[in-house]
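Before I ask anything, here is the structure I am working with.
One chain of protein is taken out of this complex; the other chains stay put.
Up next is subunit A:
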Amino acid sequence: MTDDVTTPASVLGEGSLDPQALETVIAAPPSRFRHDYLEVRDLRVVFDGFVAVDGVDLTVTQGDLRFLIGPNGAGKTTIVDAITGLAPATGSVRFGGVELVGRASHKVARAGVGRTFQTASVFDELSVLQNLDIAAGAGRGAWSLLRRRRTVPETVDAALETVGLTHLRDVPAGVLAHGQKQWLEIGMLLVQDARLLLLDEPVAGMSQAEREETGQLLQRIGEQRTVVVVEHDMEFLRSFASSVTVLHQGRVLSEGTVAQVQADPRVVEVYLGRSAGARGSAAGETGGE
């Protein structure tokens, strides 16, 4: 147990990410990821006659760090829900050659797709270690489930290092600071061995320093895995996005690099025009789609 840390300041001081340890978690033969890419074709989601997503096409390759942006109700979170089997969808979503539309959520997850939610949803009553151990264990058999955990899996240890929570591993996740919870979620995606990471506002509520660290971590992850980020924070987007898809009213409005998208007059009109200049005003929006 590492609970001898008593002063809050020292806890926060240690709470930094360790990208070096990342290599251990996601170490895998590069060939394994070579053909991974997300291919969304003509995705439609309709809720009681309301068309939330209207024929979206999206291709995200491995090594890309794709940001999905758009005003409230543009369908960003709904697309993530549709990919992960939470919202009923038509069309096609393929990842690594596997069709995901129509699959149950847990089978989508087993196909290598991991996601986070807008509100950090960790298991509050379980310790940080237990959270990660559960995330790492979807493939466990009944026998290993029915026994106690004797040793900490190597990937879990490395993920703890990566997200800077080693010193808090026996603390209930419920008492973590907001940013630490978000990091724990990213750690859970890593040990889950998700090859497609769908992150819904991963830096919401984080301090500027935490954002920097998170962004760099996501870039490192994005080199080896496919990462899609739904985000409102324009500053964060400009710093870390390698490509951007702008959504508006359930459709793809524009796609390209940050510069290309910012130069697109349609984007300026519906979205960036209102919020690109003033940093933070876009972050005030809540993606309630």
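Please note the rule applied: a residue touches a chain if its C-beta (ideal position, glycine included) is under 8 Å from a C-beta of that chain, and two chains touch if they have at least 3 such contacts; residues count from 1.
Simple rule for what comes next: contacts and distances are computed from a predicted model.
**Student:** Since a chain is absent, check the UniProt entry for it and pick the matching name: "Cytochrome c553", "CU044_5270 family protein", "Choline dehydrogenase" or "Urea ABC transporter permease subunit UrtC".
**Tutor:** Matching "Cytochrome c553", "CU044_5270 family protein", "Choline dehydrogenase" or "Urea ABC transporter permease subunit UrtC" to the record, the invisible chain is "Urea ABC transporter permease subunit UrtC".
**Student:** Please identify which residue in A:84, A:155, A:245 or A:262 touches the non-displayed chain.
**Tutor:** A:84
**Student:** Taking the full complex into account, find the residue in A:124, A:154 or A:269 that is in contact with the omitted chain.
**Tutor:** Answer from the full complex: A:124 touches the omitted chain.
**Student:** Which is it among A:44, A:94 or A:110 that touches the chain not included here?
**Tutor:** A:110
**Student:** Which residues does subunit A use to touch the chain missing from this display?
**Tutor:** Touch set of subunit A with respect to the missing chain: 1, 3-6, 8-9, 11-12, 15, 84, 86, 104-106, 108-110, 114-115, 117, 121-127, 130-131, 133-135, 137-140, 144-149, 168, 170-172, 174-178, 180, 188, 192.
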